[in-house]
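Here you go, one structure.
What you see is the complex with one protein chain gone and the rest in place.
Let's look at subunit A:
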Amino acid sequence: MSYAYLFKYIIIGDTGVGKSCLLLQFTDKRFQPVHDLTIGVEFGARMITIDNKPIKLQIWDTAGQESFRSITRSYYRGAAGALLVYDITRRETFNHLASWLEDARQHANANMTIMLIGNKCDLAHRRAVSTEEGEQFAKEHGLIFMEASAKTAQNVEEAFIKTAGTIYKKIQDGVFDVSNESYGIKVGYGGIPGPSGGRDGPSAAGGSCCS
């Protein structure tokens, strides 16, 4: 139960792109071909390790449907990371990315780390958005990018962990005031104490991470 840090994530993107399946694959390591529409917001959690530190991820999986937007927006501000998901076999889900991004920029805190995920990359024969386009979009908007498949689990683990790594690095770089929980980051018992407590262990580890 003890963790060094707790990060809050949200998963956003059009309906049917596989947000819930990504979460299920990450938390339960299983794939559910038929998934009910998410109503409102669902929750999942998992422990990961970064730089030998236990990090707890709390992930809120939001409903993609327009009618839930006002509810899901409430989750933006308190999140440290966001997975923005589109479906590589459905062009329109890629086309909507800009509006999702705008929503996120408007409601989230400015330091939120956003990971762009092109899901369903196992369906290569039905691909409608090329990897290069995804990369291009991510580059233009300063996002991290990965193609993944909730079905085969390809890159799922990596996506969540890479996002966490980026947040972790931001903490090391002092981007966040970690005592303020509204950034979606919480320092745990095993973590680096507040600014006052500069004990040897954590700071040394921090140094080694950045190098």
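We take it that contacts are C-beta pairs under 8 Å (C-beta built on N, C-alpha and C of every residue); 3 or more make two chains touch, one makes a residue touch a chain; residues count from 1.
The rule is short, and it goes like this: contacts and distances are computed from a predicted model.
S.K.: What is the missing chain called in its UniProt entry, if the choices are "Golgin candidate 6", "Large ribosomal subunit protein mL53", "E2 ubiquitin-conjugating enzyme" or "Rab5 GDP/GTP exchange factor"?
M.R.: The record for the missing subunit names the protein "Golgin candidate 6".
S.K.: Touching the left-out chain: which of A:Y5, A:W60, A:F145 or A:Y168?
M.R.: A:W60
S.K.: Tell me where the left-out chain touches subunit A, residue by residue.
M.R.: Residues 1, 6, 8, 36, 40-45, 56, 58, 60, 70-71, 73-75, 77-78, 107, 181 of subunit A touch the chain absent from view.
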